[in-house]
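All protein chains but one are shown in place.
What follows is subunit A.
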Amino acid sequence: MELTLAIAIGALTGSGVWLVLRPRTYQLVIGLSLLSYAVNLFIFSMGRLRLGAPPVLGPGGSGNPADYADPVPQALVLTAIVIGFATTALLLVVLLAARGLTGNDHVDGREPR
């Protein structure tokens, strides 16, 4: 299971980095989205992998802390997901505006000679 997730994180990172290095703005948007999946999973995995132990306490709030998954990385990732959406939107709009002003969708605002 750890190995699977590690390979997944690696593959997402690799795909993301490849796209981030590409010249078209749309590739950048997709690449950053893939990278943000990878980063979110990476941060999440720092709390180690647990099955069937969501950090939701039983009635009365009882329970041994060792019986629950680490809630801290989860809290971090939760806001990161929402902020990630916002930054994707911002990036998209900036790229669209640049596309409108420059007439092309190259990341430098002009086609290479």
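The rule is short, and it goes like this: a residue touches a chain if its C-beta (ideal position, glycine included) is under 8 Å from a C-beta of that chain, and two chains touch if they have at least 3 such contacts; residues count from 1.
The working rule: contacts and distances are computed from a predicted model.
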Absent chain [UniProt protein name; select from "Monovalent cation/H+ antiporter subunit A", "O-acyltransferase", "OmpA family protein" or "Ger(X)C family spore germination protein"]: "Monovalent cation/H+ antiporter subunit A"
Suppose we count only contacts with the excluded chain; which residues of subunit A make the list? 1-27, 29-31, 33-34, 37-38, 40-42, 44-61, 63, 65-66, 68-72, 74-75, 77-79, 81-90, 92-97, 99-105, 107-108, 110
